[in-house]
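The complex appears here without one of its protein chains, the remainder shown in place.
Chain naming follows the written order as A and B, and within any one chain the residues start at number 1.
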Amino acid sequence: MSQFMLILYDTPEMGQKFQSFSPEEMQAAIGKYFAWAEQLKSQGIHKGGNKLKDEPGKVMLSGGKKPEVVDGPYLETKELVGGYFLIEADSYDAAIKICADCPQLEFGGKMEVREVDMF
Amino acid sequence: MNSANPHSGQDTAATQSVPRLVEHLFRHESGRLVANLARTIGLSRLDLAEEAVQDAMIQALRRWPFHGVPQNPAAWLAQVARNRAIDVLRRKANFEQKKEEFAHPLRPEIAQPAEVCEDALADDQLAMIFACCHPQIPRDAQVALTLKTVGGFSVDEIARAFFAAPTAIAQRLVRAKRRIKENGIALVLPDADERSARLDTVLRVLYLVFNEGYTAHAGDRLIRRDLCAEAIRLVSLLSTRKETNEPKTQALLALLLLQASRFPGREDESGELLLLDDQDRQRWDQELIRRGMFHLAESATGDELSEYHLQAGLASLHVSAASVAEVDWRTVLWHYDRLMEISPSPVVALNRVVAISMIDGPAAGLTALEEMPHQEALRDYYLLASTKGDLLRRLGRAKEAASEFQRAIDAGCSEPEIRFLQRRLAECQQAS
Partner (left out) sequence: MPHFMLILYRTKEMQERLANFTDEDMQQAGRRYQEWAAGLQSRDQYLGGASLAPAQGKVLNGAAGEMQIMDGPFSETKELVGGYFLITADSYDHACEITRTCPQLGFGGAVEIRQVDGL
């Protein structure tokens, strides 16, 4: 079993979609995330996750002698890392399959699947 | 690595099994929270209250998947919405100070944490219902505003339920909110002396909401079912508050429950609507019937006989009969006679004709129909032609009946009714 990190990127499309949701639709959407996570938990392959604050944070760049601190985000795209999940899976293919079921994608977000190499 | 799972944030919820959210929690909380916030920041800032609550729910959607449901989801939403509203007001106040203009002082109470008891929430919601149904707001806007603000329905959902364009619904809401500002409508319960009259408007709006969901037009079926549930929830709320618990409130609640009890029998396996004659009475919801009967008994106090008393009485006669033939038609007729006195309408008049025909036969029914006032106004109404057609059919005058059924079909009505009429038409054409 390997560990995989699913990095969730929030996109502008996703923000717009959430903005247009009715209370009922929001509750249904939360239910979908829970159902997804519940499935992983029942198989014992849900290893956790965190939401990152919706602020761009800070970025440290290795410039000259002293690292430089600038405002985030680092990526020059419209997306922001919104959070991540850690899961266990046998292979990349299995991890991608789990990822593809995540509601994040249905709501217009993006996800990156990366295998964890312990330090 | 620490013993606690660092990937579960500062909370262990992510690895625990998730508590289920109560059904419609967000929709119902939305109404309660908007009412509570609007009471604090003023009804003229209804838009801000709605935005803040919407924002809190988006926050929940973005955070709960990672953290799980907080211990008290309603309190969490209330706190986030409140913080959001305060933020916006503060920023606005700063901005206005910079312009050296009058800055609206923040009322200190909204800086308090949201420890609002259930009673206060219900009071706010009650006041909000009265505000939405204020006589200064046009009727169609009252309905939309009540659904949006009290019921937590979105513009799209209301549009789907009413088979209207979302922009049309949005315009109604804008109009309603403008009226609130122009007329300085406040979020308070009306004084005792005008409360009963204002309650009439509220009950009428909730009755309309229910009927919109219950009667068979076009529109999203699921949402329409939700409209009925929402109307029942709000009338129930009115019935539990001493300020609004009048006999007519109990009567309307009884009526809605008895009507709703027929939901399970109203559709066949494919989801098609069935007419009363074709419904399987075994499938009607006995629990709702029991509750409806209870509130009908509760409504029998005081000396006011409202339209809701009579309609609920009629519904009770239908649900307590084992078949259409066993309905107590004499009592039904008595109810329609009373209804003709206090709120006459073509539909009531036609139903009265049906009752007469069930008691004294189709010929008597036909006579009553011909004596009915305002025939001219009803000429293009399918129910007149279909009622007449049915009386003629029962009299064996198949050819005349067929032409009436054809006229009813041409007048336009719902799909299941058209199918029913076509069946009758075919029978009559064969017989003649």
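Quick note on the criterion: a residue touches a chain if its C-beta (ideal position, glycine included) is under 8 Å from a C-beta of that chain, and two chains touch if they have at least 3 such contacts.
Keep in mind that this is a model prediction, so the values were computed, not measured.
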| item | value |
| --- | --- |
| Touch list for chain A against the chain that is not drawn | 3, 5, 7, 9, 11, 13-14, 50-55, 57-62, 67, 69, 72-77, 79, 81, 83, 92, 96, 99-100, 104-119 |
| Touching residues on chain B - with respect to the absent chain | 1-2, 6-7, 9-11, 13, 63, 66-67, 70, 76 |
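By our rule, only the chains that are shown with their structure count from here on.
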| item | value |
| --- | --- |
| Inter-chain centre distance, chain A versus chain B - centres from mean C-alpha coordinates, in Å | 40 |
| Chain B-facing residues of chain A, complex | 10, 18-27, 29-31, 33-34, 37-38, 41, 46-51, 54, 82-83, 86, 103 |
| Chain B residues within the chain A interface of the complex | 5-9, 14-15, 17-18, 21, 24-27, 29-30, 54, 57-58, 60-67, 152-154, 156-157, 226 |
